[in-house]
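Following this message is one structure expressed as structure tokens.
Here the complex is missing a single protein chain, while all its other protein chains stay put.
Letters are used for the chains, namely A and B, taken in the order the chains are written, and counting of residues starts over at 1 for each.
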Amino acid sequence: MSKKTPKESFLTISVYLTGYSQVDLLGTGMLDTYYNTFVENLEIENVTTYFKEVDQILDNSGNSEEKINEGITKVLFGSALVSLTTNLITMWYTGNWGQDVISPESYTQGLIWNAAQAHPPGAKQPGYGSWADEPIEIPTI
Amino acid sequence: MEALFQKSNSKRHRLISNKFLQSLNDRNFDLLDFDKLKENLQSAIELEHSTIPPYLCALYSIKEGTNEFAVKTIRSIVVEEMLHMVMAANILNAIGGSPAINTPDFIPEYPTKLPMIDETFMVDLGKFSKESIDIFLQIEKSADHKPHGGDDYHSIGEFYTAIRESLILIDKNTPGGIFTGKPELQVTSEQYYGSGGKLIPVYCLEDALEAIEEIMGQGEGIDNSIYDGDQEMFGEDKEYAHYFKFNEIYHERKYSPTDKSDDEPSGHPINIEWNEVYNMQKNPKMSDYPVGSELYQKTYEFNKTYMALLNNLHDACNGQPDMLLKGVALMYDLKYKALELMKTPYEDDGLMAGPSFEYVN
Partner (left out) sequence: MNDHEYDVVIVGSGIAGSVLTKTLTQAGKKVLLLEAGLQAGIAFDAEKNFQNYQYYLNTFYKAGAKVPNSPYPNIEDAQSINVLDIEKITPENKPTTNGYLVQEGPLPFASDCLRGPGGTTLHWLGSTPRMLPNDFRMKTEYGVGVDWPITYDELKPYYEMAENEIGISGDVEDQKVPEKVVGDKTIYYNVDRTYGKDYVFPMKKIPQSYLDKVCMNRSKGLKVELNKVVYDIVYSSTPQGRNSIPDPRYKLTGITWDQRAKKLVLHRKDDYEYQPVGSNWDPYTGQRCEGNASCVPICPVQAKYNALKTLRKSDPEYLAIITQAVASRIFYDKGSNDITGIEYKKYKYADSTVFETKVAKGKIYVLAASAIENAKILLASGIANSSDQVGRNLMDHFVMLTWGLLPEKGFPYRGPGSTTNISTFRDGTFRKEHSAWISPIDNWGWAWPTFAPGTDLSNALSEGMFGKKLRAHLNDVITRQLLLHFECEQIPDPNNRVTIDPKYKDQLGNYRPVIQYQSTEYMNKAMEAAKKVSDQIFKAYGVEDFTDYTMKNADAVKYNGKVYNFWGAGHIVGTHRMGSSKEHSVVNPDQRTWDHDNLYLVGCGNMPTIGTSNPTLTMTALSFKAAESILKQLEKNEDHGSTFSKKQFETT
């Protein structure tokens, strides 16, 4: 398990941090952009530290969601890493790095709109009259 | 010869289901057989529907903000296919039939074959590419109204002509006529927008004939001078046939006003970026993925949405025309779900997943 590339670790931990499945995250088409943004905005040693901690949480949890969440709260929301972690989550949810919108596409792929059962204003429009009804819900298996 | 540019709809494509093939091959089908007429109209609905998934795949695979011309063109063609599907249902309703739009065999299994004897080619669900546009050209060409040689070969135009004649004959020979369907079943023009053409509600023979004209695209041909200065300046393009629209994409060039229908387009170049697409795996299937995997689930959700749309269309064409409005939201949702799939790697080979357009319960 520890043979993961940093990008794989990034994706896996993002699943636990965002509450979205791997395919949900991949479906935004933003993985490469976000991974690169994350790495480029940090000092190299911080990147290394962060992924070391992430891998440790993932490797020592025996795939228990509960244990991973505990690790996240303790380590990734710990005072040293909390700002990186919240930036990472914010990136998936809004397409922003800090106050800056990463790209036009990142804005339209923000997961916060999905969480709100809405859509990013100005993109992914739901069609004439859709707002008169509750949002569409398609049952999952 | 048909005019290259038409005000209304065009020479049409047809992709033909096996059911439809039968009716074509049954050369002696009785034009006075009322049940057969209803069957043929049901086949017409299925035909009109069957190009929609391939065209949608090509359309959705184009990356956002690129290939403006291709997006606009394919989008308008898809909208017109839907228009024709609903109009075929209107005719069927007008003569007391019941369109069936959500049955398991309504959706063809892709890749699917075209019935043309001499030109066998398979139609895929796949990305926007020169290859797929070439297939679309062949689909559209198959709608050619020209008579063909060989006993087994009939054009789509002839099929609609048969429906047309059958409607006239049976209506004439039936006391009180056959247009006894409930008028409230008709889907009316207010529910249609977004492309050329006109949604014609059918209450009598004349309406039915007008609707068939509209479907067959024998609209008013005009001469070749589409570009006068004002129109160009104010961006008003004339509508013309689907075949020619696809041909412009294929050749990355617009027709010039003097081009004849046999010519390759020779006008302004169009910017087509063949690489600005999601590299969708051809003809994806739910069965490609382990049951319960995330991609299986996503594809299932897509198909579920697609089924909801077909159910919605079914209801709209069976007494609840206002349901069409609600279908709009499903259409958009379908697109966003397809896009999510197209952005998700299929395997580690650079190919992406995609919508499978399969019947699910």
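Rule of thumb we're sticking to: a residue touches a chain if its C-beta (ideal position, glycine included) is under 8 Å from a C-beta of that chain, and two chains touch if they have at least 3 such contacts.
Computed from a prediction, not measured in an experiment: that's the story for all the values here.
S.K.: Could you tell which one of A:11, A:42, A:89 or A:138 touches the chain left off the display?
M.R.: Residue touching the chain left out of view: A:89.
S.K.: Footprint of the hidden chain on chain A, which residues?
M.R.: Considering the whole complex, chain A reaches the absent chain at 16-20, 69, 72-73, 77, 85-86, 89-90, 93-94, 96, 99-101, 103-105, 107-108, 112-113, 115-119, 121-123, 125-135.
S.K.: What residue numbers in chain B mark contact with the hidden partner chain?
M.R.: Residues of chain B in contact with the hidden chain: 65, 68, 72, 76, 79, 190, 193-196, 230, 232-237, 332.
Keep this in mind: only the chains that are shown with their structure count from here on.
S.K.: With centres defined as the mean C-alpha position, give me the chain A-chain B separation in Å.
M.R.: 39
S.K.: State the interface residues of chain B toward chain A in the complex, per the touch definition above.
M.R.: These residues of chain B touch chain A: 64-65, 292, 294-295, 297-298, 300-301, 304-305, 308, 325-326, 328-333, 336, 339-341, 343-345.
S.K.: Going by the contact rule at the top, pick out the chain A residues touching chain B in the complex.
M.R.: 21-24, 26-29, 104-105, 108, 124-130, 133, 136, 138-141
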